[in-house]
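Input: a single structure, listed below in structure tokens.
As you look at this complex, bear in mind that one protein chain is not there, while each of the others sits in place.
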Amino acid sequence: MPRMTMIEAIRSAMDISMARDEKVVVFGEDVGYFGGVFRCTAGLQQKYGKSRCFDTPISELGIVGAAIGMAAYGLRPCVEIQFADYFYPAYDQIVSEAARLRFRSAGQFTSPIVVRMPTGGGIFGAQTHSQSPEALFTHVAGLKTIIPSNPRDAKGLLIAAIEDPDPVIFLEPKRLYNGPFDGHHDRPIMPWSKHDLGEVPDGHYTIPLGKAEIMRSGSDLTVLAYGTMTFVALAAAEETGIDAEVIDLRTLVPLDLETIVASVRKTGRCVIVHEATLTSGFGAELAALVQEHCFYSLETPIQRVTGWDTPYPHAQEWDYFPGPKRVGEAMVAVMEA
Amino acid sequence: MPRMTMIEAIRSAMDISMARDEKVVVFGEDVGYFGGVFRCTAGLQQKYGKSRCFDTPISELGIVGAAIGMAAYGLRPCVEIQFADYFYPAYDQIVSEAARLRFRSAGQFTSPIVVRMPTGGGIFGAQTHSQSPEALFTHVAGLKTIIPSNPRDAKGLLIAAIEDPDPVIFLEPKRLYNGPFDGHHDRPIMPWSKHDLGEVPDGHYTIPLGKAEIMRSGSDLTVLAYGTMTFVALAAAEETGIDAEVIDLRTLVPLDLETIVASVRKTGRCVIVHEATLTSGFGAELAALVQEHCFYSLETPIQRVTGWDTPYPHAQEWDYFPGPKRVGEAMVAVMEA
Amino acid sequence: MSDYPPLSLHVPEPELRPGDTPDFSNVAIPKAGSVPRPPIDVDAKDIKELAYSIIRVLNREGEAKGPWAGSLTAEETLAGLRHMMTLRAFDARMQLAQRQGKTSFYMQHTGEEAVSCAFQRALLPGDMNFPTYRQAGLLVASGYPLVDMMNQVFSNEADPVKGRQLPVFYSSREHGFFSISGNLATQFIQAVGWAMASAISNDTKIASAWIGDGSTAENDFHAALVFASTYRAPVVLNIVNNQWAISTFQGIARGGSGTFAARGLGFGMPALRVDGNDYLAVHAVAKWAVERARRGLGPTLVEYVTYRVGPHSTSDDPSAYRPKTESDAWPLGDPVIRLKNHLIRLGVWSDERHKQAEAEIQDGVVAAQKEAEKNGTLHAGGKPSVRDMFEGVYAEMPPHLRRQRQQAGV
Partner (left out) sequence: MSDYPPLSLHVPEPELRPGDTPDFSNVAIPKAGSVPRPPIDVDAKDIKELAYSIIRVLNREGEAKGPWAGSLTAEETLAGLRHMMTLRAFDARMQLAQRQGKTSFYMQHTGEEAVSCAFQRALLPGDMNFPTYRQAGLLVASGYPLVDMMNQVFSNEADPVKGRQLPVFYSSREHGFFSISGNLATQFIQAVGWAMASAISNDTKIASAWIGDGSTAENDFHAALVFASTYRAPVVLNIVNNQWAISTFQGIARGGSGTFAARGLGFGMPALRVDGNDYLAVHAVAKWAVERARRGLGPTLVEYVTYRVGPHSTSDDPSAYRPKTESDAWPLGDPVIRLKNHLIRLGVWSDERHKQAEAEIQDGVVAAQKEAEKNGTLHAGGKPSVRDMFEGVYAEMPPHLRRQRQQAGV
């Protein structure tokens, strides 16, 4: 099987989707001729022409609003927001329009759009190139929210998202684009070509939305993670020697509650990890669900390890980022409490 | 002491603030000559002139963006978004700008603005006049979020918000504007003039941000509520006969965790109630915190009673709204579990 | 700096407030027939003055004048009159029904009937409108059943949108009427996207976007103009300037530009201003703009100058912010009366036939209401099911919603 970076896997997903279905169109800022600032759409304009892959004005509202109109017409737009930090101007179109169109028109009009955006930190991008806004989507009924953690999943989930009849927010952990990152920023970088999850089938395949994956099975405690934090959690398990079950949620809404509950009922302990700020982060929802469904199995309080409740800083990046040390400490605490 | 409706109390807060400090300015859609669609600013333009209270174009972005600029200049803008359902166009200015300005400029520029908006349902306003978006603010570091439940609190908290050096989101439960509402929509309406909490001091006073109020003390279980749900919870306590401690949080960020923890440690049981959709609602954060801080006191799983994960409907309003029946059932369940 | 006098804030005010005597003599109104009609492939920069004028066809005498006249046969014009009369009768009944507690809310079109009724007749089947809440004439003029409209207003068990939306928030894909959103302006850019999709698909359909004067201040208006201009989308961008946005007069949204049509000039697109109370003028301009779009000549911005005679909605009382008799003084007259007079002058209509038509239409509306009420009204009779609340959020109900539906016991 070929090995791909996450960028190549994402590009391959769009390429295959555009080849199979001429209704699929791709656009966004710098997405056309240049192929995107992260190169995810490189070559698509050349291959499919300017009216199926093109540059847009710098208006996230315009990008999503136009996509909704196109979807209502019958196309399948897969659009890019250059960084997740810049989706805010489009939030009204996402929440008030894309998410509610099927409901409010009783199915007469639907909005099968995919909104891709690079998310998360770890690249010294400071406040406006590092945010993890997933909880701002998970609170919105009508949206589906995906965060893949590796090339294989990214491709299968993106194809599934494009084929999905509902609006999907597709968050791409930018720190994982070129290789798995476990939070040890001072160690050499591993490329996807050296990692099993860099093995990506060439052709069409999908990974179903709403299915988590157990990345490491274990019996001591359950770690719920997604995106970059999956690898941080795996590193913390290794380093603490705690036999953690590490679950990569992959899809936040709809959530694979079954897998989560089965695991926590088995281990009796739970740590939740994300990069986003703590308060009202998606970890809060996970903690609420776990205590509700696993109350009588839980031996110690669920712990959350997250970004602090501050804007994402520049110089202090590694004090902000929830690395393996902080995750490991929480794992130890949950074992000992 | 005079009795006021919540509308009068809110108007009085702005009136007193404008009289005391000429830096306070008030604007928004229909806010000037007409005095606001809910009449909260009636008379202020006549009293303080057109340059301190005025109508704006229909641009929530413009309203908040201009307010941020004015605050950076040194004014104290208190602006109105006509319904909380319409803040989305201003979200970028609120999150990326107001909330971060102090931090990113290391205090050189600050954004002491208040953004008032009517929130919540119960008026057959359907999707676009009923939403409760508080969780979309509580996730944002740098913002403070307030939801008063009665005239006395509304006035004291609004004056405190206007005097606060940080940006404050001030959510006004519109179903409480004219009287307490306990969710029994088929019973006669009680006006604030008949209720003790309608007693509002005439002059200047503040209620500190970050302090919850115990609306009913009890020993069986703790109900965490805010806004309209405070009265629904009180009704449910009465109707089930369960000796519930009902806490009105009043401020969501900063949160009065101390009062919450003391109560749940005492009762050992907890029900959380809000109108907003369940997933990633503020109830999730409350549940996560309560299980973390009261784990060893909790006798049964925390239950959340909330709006369903659907857009807010029109005809089915009373099946959507978390009324005393649903809250009561959860209370019984938590007692019996 | 001491040599500069202090600044002060300019806050525009309407000339008239409650208590004042309405006087619109300062509103410049060109004579019917006086504004030229350029070819559809005209260069936008050669017709900039059309953004500051008012295209009018019907004069005071009920004659159709000038180069924009003649876009409709007498028969078509008669149909137009009927559409407007139907919308007005429909409004009156529904306004009353709201007062009777049969629904929660209603919004009338009084005085603005010509805009949506005439525009619709310039479209072809398959075209798509992205309307606001004040263009139900698009539905009426396309033959959408009144009963279905009423079912929606009553949120009853036959409501096409299943009780999920506020009254008047209709939706009909079949009739080229996009689902109305309560969030102002959002649909303006969506219309441009739909039009772009038609172009991408090498189709011949066009889109039509609608917005109110007040709502042009919103973000989506700008995005729509930017995208339409850049991609030359086959779309007609319609601004209905009815002088008011709830209590706020148009000067607050418009600012220093003389007109809303002028906004189009900064985007290099043809911008026309038309008498919105003149059915024939609206139709002629709509046809021109629609033809431009369909011929691949790109977007057109059209401002309809009209007046909101009624309150903003059933929640509003305009006497608090404008003179009660302002609407009587409105110089562009009543669209129904103007078209009626024209048809009488043409010799194809009379006062008697008009009265008779009024009665017939009224009967039809009353009959439709009876029919609709059989399916229930908001608080009585048949209701949409509670299950419906959980369905349709997604194409397939995800597990968490299934759990919640069970909790709700439905």
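Order as written gives the chain letters A, B and C; numbering starts at 1 within each chain.
The working rule: a residue touches a chain if its C-beta (ideal position, glycine included) is under 8 Å from a C-beta of that chain, and two chains touch if they have at least 3 such contacts.
Quick caveat: nothing in here was measured; it's all calculated off a predicted structure.
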The chain left out of view makes contact with A, B, C
Considering the complete complex, of A:2, A:43 or A:57, the missing chain is touched by A:57
Missing-chain contact among B:166, B:182 or B:245 belongs to B:166
Missing-chain contact, candidates C:44, C:147 or C:289, resolves to C:44
Where subunit B meets the chain that is not shown, the residues are 25, 51-52, 56-57, 59, 61-62, 65-70, 72-75, 89, 92-93, 96-97, 100-110, 141-142, 144, 164-166, 210, 253-255, 257-258
Logged for subunit A, residues touching the omitted partner chain are 29-30, 32-34, 37, 50-51, 54-59, 61-62, 85-86, 88-89, 124-129, 278-279, 308-311, 313-316, 319-320
Contact residues on subunit C toward the hidden chain run 1, 4-12, 44-45, 124, 196, 198-200, 202-204, 217, 219, 221-223, 226, 228-232, 234, 251-258, 262-269, 294-296, 298
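By our rule, only the chains that are shown with their structure count from here on.
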Most remote chain w.r.t. Subunit C, using mean C-alpha positions, is A
Between the Cα centroids of subunit A and subunit C the separation in whole angstrom comes to 41
CA centroids of subunit A and subunit B: separation to the nearest Å works out as 31
For subunit C, residue numbers touching 2 or more other chains are 162, 164-165, 169, 181, 183, 219, 393, 400
Subunit A residues touching 2+ other chains are 89, 92, 96, 100, 103-104, 141-142, 253
